[in-house]
Structures are given as structure tokens and as C-alpha cells.
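Contents: one structure, followed by commentary.
As you look at this complex, bear in mind that one protein chain is not there, while each of the others sits in place.
Our next item is subunit A:
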Amino acid sequence: MSGPVLYLDGVSVVFDGFRALNNLSLVVDPGELRAVIGPNGAGKTTMMDVITGKTRPTAGVVTFGDHDLTKMDEAAIANLGIGRKFQKPTVFDALTVFENLELALKAPRDPWSCLRWRLAAAARARIGAVLEEIGLSARARELAGVLSHGQRQWLEIGMLLMQDPELLLVDEPVAGMTDQETEQTAALLRRIAGRRSVVVVEHDLEFVRALGEKVTVLHEGTMLSEGSIDAVQNDPRVIEVYLGR
């Protein structure tokens, strides 16, 4: 594919006179891993909501390839190939890791098809590949309920991968993780990027540094700075916003 995967230009969202997003522009290329940081209320979650169709922009352009996302609903956008991981992981505790991924696999979703569903070799291989990718192969037969917090997050990312999205939106993946888990998550997201684009919203600057990719800083609903983590951290405007005057 040529051109950007995700393209936001001049996007504004106004809630009762409050500008949650103000003339925001963002371009994500195919296979890119992008970190989005910013203080509370900078508009990170609103940006995700606009991309996934949960919130309609008041003004501006949002496209995914050739598709105008501002005219589509959540389900249609999800089916286009945009997967979103919410902050709070929700996996099915009473099912095994393998079964969790199986439910997420692209397949007919009606009760009758599910009753007649047989796991074909190709589907098994696909689940195996994702298990490998999220580092849970050894735990495939265990109940998701016994996983650690970090492993649950990875399983949830795995469930998104099963849906084979072109663009993955990940909201605060390392909140509550141990240092080691945080490192492994950074490695996981780096592995995932390349074949698909990944946008990560995160507070944790150490984690963003570990990702080692381009960073976008949001402030008051608009893009404040963009570049490598070092460049961004040395930007006087960013220092002012983060450390105060």
C-alpha cells in the first residue's frame, strides 16, 4: 500500500464548548509503530474514540486507506481492520488461553456456525502463531483466569491479532505491569509492528523509550511535538507542559 494507513487532518471535537481535540493532525504509515503521549486531558482517548467511531469529530478529515472513518460506525470500522485494546483487560477467565484466541478468530459468528465449528489445521496453525507471538505457547491449555496481569494483557493483544487488523490501537498497555513485563510488552509491540501499524497511547516514558520509535506529544487536544523520544524530551514546549512553568 502506498500512502499513510491512518490520516487525521484538522480534527476537532467539541463537547459543550470544550475542545477535547483542537485541529489535530496525525499521519501513521504502514508498518509504523507510533507512541502517543501527553498529560491527562490532552485528548489521547478522544483521539482513539474518533478513530474507532465511538465519537464523531466536529470538524476535520479521518481516513483509513481510502475509507472515510467519520461516516462509519464502530462495528464497520472494526471489520475494516482497526483493532482497539482498551485499558482494562477483559479475557474470558473460564476458558483456556487457546479457547480465548479461538473465539477471536475470524470465522462466521452466528450460533449455528459455532455449533458446527471444527477447528481446521489452518486455524490451529494461526492460533499457534499468535500464541508464539504473544509468548503464551506454554500456557495455551491453562485457564485465562490463572494468568498474571501482564499475561492477560498479552492475551488480549493476541485476541486482537486473531482478528488480523491492519492497524492496532493500544491504550495504556503497561499500566500495573512489573518492569520485566513492561520490557516484554515493548518487545511484543515491536514484533507486531512491521506487518501492521500500531499506535500506542501511554503515560510511562520509560516504556515509550523502550519502544524506540517516533513519538507524538499531545497537549490540549493538539499536536505539540513529534520526533524521537530524545528530541521530544528536549523540546522546550514539551518540558514546559510536563514540568510546568
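Criterion: a contact is a pair of C-beta atoms (placed from the backbone, for glycine too) under 8 Å apart; a residue touches a chain by one contact, two chains touch by 3 or more; residues count from 1.
Quick note on the criterion: contacts and distances are computed from a predicted model.
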Report the protein name recorded by UniProt for the chain absent from the figure; options are "Polar amino acid transport system substrate-binding protein", "SRPBCC family protein", "Lipid II isoglutaminyl synthase (glutamine-hydrolyzing) subunit GatD" or "Urea ABC transporter permease subunit UrtC". "Urea ABC transporter permease subunit UrtC"
Considering the complete complex, of A:Val14, A:Val27, A:Val61 or A:Leu103, the missing chain is touched by A:Leu103
Determine which one of A:Ala59, A:Cys114 or A:Ile239 touches the chain that has been left out. A:Cys114
Chain not shown, touching residues in subunit A: 75, 78-79, 90-96, 99, 102-104, 109-111, 114-117, 141-143, 159, 163
